[in-house]
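Here it is, the structure in full.
All protein chains but one are shown at their positions in the complex.
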Amino acid sequence: MSVFIIRRLMQSGAVLVVMSLIVFFGVYAIGDPIEIFISPEADQIERERAKVALGLDRPVWAQYFAFVEAALGGDLGRSFVFNIPSMTLILQRMPATLELALSALALGIVVGLPLGMYAGYRPNSIGAKAIMAGSILGFSLPTFWVGLMLIMIFAVDLGWLPSTGRGETATWFGMTSSVFTVDGLRHLAMPALNLALFKISLIIRLARAGMRENMLMDYVRFARAKGLPMRRVVMVHVFKNIMIPVVTVVGLELGSTIAFAVVTESIFAWPGMGKLIIDSIQRLDRPVIVAYLCIIVLMFVIINLVVDILYSVLDPRVRLSEARN
Amino acid sequence: MAGTTQSHSAPAVETPLRRFCRDFAESRIALLGLAMFAIVLGAALFAPLLSPQNPYDLNQLDIMDGRQPPMTMSMGGFTFWLGSDDQGRDMLSAIFHGLRTSLGVGAMSAIGALALGAAAGLVAAYFGGRIETLIMRIVDIQLSFPSILVALILLAVLGQGTWKIVVALICVQWAYYARTVRGAALVERRKEYVEAARCLGLGHRRIVFGHILPNCMPPLIVVVTVQVAHAIALEATLSFLGIGLPITEPSLGLLIANGFEYLLSGKYWISFFPGVALLTTIVSINLVGDQLRDVLNPRLQK
Partner (left out) sequence: MAEPTLVVEDLRTWFHTRAGIVKAVDGVSFSVAPGRIMGLVGESGSGKSVTGFSIMGLIDPPGRVVSGRILFGGRDLATLADDEMRHIRGRRVAMIFQDPMMTLNPVLRIDTQMIEAVQAHERVGREEARRRARDALGQVGIPSPEERLSAYPHQFSGGMRQRVAIAIALLNRVELIIADEPTTALDVTIQGQILFEMQRLARETGTALVWITHDLSVVASLADEVCVMYAGRIVERGGVDDVLDRPAHPYTAGLIGSVPSRNQRGRPLQQIPGVMPSLLALPTGCSFRPRCAYADGACTEDPPLHDFAGGRQARCAHPLSGATP
């Protein structure tokens, strides 16, 4: 088990090194770092001073190490717009994004898993066909347009839910989140549903395919031959086997959910890092862009690592064969 | 009676293309998708002819016509079937032109990504070794990041503009094509006819383009449909976020963004109808793609 984790950690480290090289060359080779880190309004003297400060007069490898050092120290320049360190700015916005993304994934599982399992259990029923048609629609509907339609229906027409912002938060057990207040939940509902729509469709498909595949397996027939009620065969035997791919995919989707949160956050004015990055791109606030890039890469690597470990915990076959190697 | 003899002789002359068409037509919903796509494509191609108004000729716009609901009469004497936007632009005309832009960008980026990805995939599969490892590592790493993120970064570095978004979409998508082509080409490469062609002393180019590539087509066609839909949706999203196409060439995404602020005051049509057009486009391509996948999948063939 620990051997497996150590090996995965080393792999993640390698990916991080590669990604830091890519970010570095993306910033330094394709773009002009002066343009990226220094405000366009800066004068010539300020530019020269910055050039030395950034070490641009030094060889490339030295620059790379300086960049890595700066990144590790969390010092990637100050935002032109907010005039605070860009890293700090992003870390301030991160909880709101994580809250949104995790709520969306939770919604995806809670809604998608039962629907998908039902559609796989009775694949020829009318209900199953309706569910599958819905999931095709869910894949095809552009997220941002659905967001607008949600606002049109629930905020404008019905007036049930607020259309912008995060609402009131509360702190419980050291966690500050809007899921702890009614106002917070009301603000969260539409953005979370909007972001979850694609995930629901995805999980429906996964669960359905898993259900159909597993129901044909010998172990299901054997479990029935033991006289188990169908409820237990499906809810314990099949469910545990379906959960392995679902958890893997859901975990891997956390990263893309955070990435796609840029759209939802922009529509619902959700104060997360996704809205921040879009604003920053529009305002050419480059230090924030670079910091976002570094953080999101790190997040992706960590997520992939955690998912792999989780997967091995869920699937005893992987856990033990990896341990043996 | 004559009918019976005919139906008996028909299978004998059935070409692969005919067989393909017949298999495809087995699904009504796929045919519906194809018909929908044909309408969308027609609207895009003949936008200038079909539109009651040239939405980008400011001389034709009248500010008095601004934000008219659907079915109102314009000052110019024609009907705003789908209403008008804040500048008095006919939404129907704007949608026709927007479809033109969206489909154009989608098609261009698909062609570019296809060329780049297919080349990379073929090189990887054909030469193997270090080149293959390098290419496939890049593909793997890129695919582990979501498309919108890659596009966002590229646009942040490159800036705005029609060509820049095409480049960004190509960079986002080439990896899918590369992976598909390599997969298919690896399978083909091991087959006997490639060995035979090599023994006959045919050059690399002849073998790759004459033999391997044609046999990679079925999976590639499926990926193309999926990716074109994807490209259109992604471009619309980026344009909606204001980091995609410039305001001079409004795609559907930009039209929808334009209507966002009026949505809150109940003027739904400025965002709603371009969205329906976008949805129709994507759904129709996906329906066709789904059926293509079934028809072209060798494992499902009877």
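Lettered A and B in written order, each chain numbered from 1.
One rule holds for everything that comes next: a residue touches a chain if its C-beta (ideal position, glycine included) is under 8 Å from a C-beta of that chain, and two chains touch if they have at least 3 such contacts.
Since this is a predicted model, take the numbers as computed values, not measurements.
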Considering the entire complex, write down the shown chains that touch the omitted one.
-> A
Which one, A:Leu91, A:Leu228 or A:Leu305, makes contact with the chain that was left out?
-> A:Leu228
Sole touch to the unshown chain from A:His187, A:His237 or A:Arg286: residue A:His237
Kindly note down the residues of chain A that lie in touch with the hidden chain.
-> 217-219, 221-229, 232, 236-237, 240-241, 244, 314-317, 320
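Basically, only the chains that are shown with their structure count from here on.
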Whole-Å separation of chain centres (CA-atom averages), chain A against chain B = 26
Parts of chain B lying in touch with chain A, wherever the complex brings them together = 141, 144-146, 148-149, 152-153, 155-157, 229, 233, 236-237, 240-243, 253, 256, 260, 263-266, 268, 271-272, 275, 278-279, 282-283, 286-287, 290
Using the touch definition up top, name the residues of chain A that touch chain B in the complex.
-> 15, 18-19, 26, 30-31, 136-137, 139-145, 148-149, 151-152, 155-157, 163, 255-256, 259-260, 262-263, 266-267, 277-278, 281-282, 286, 289, 293, 296, 300, 304
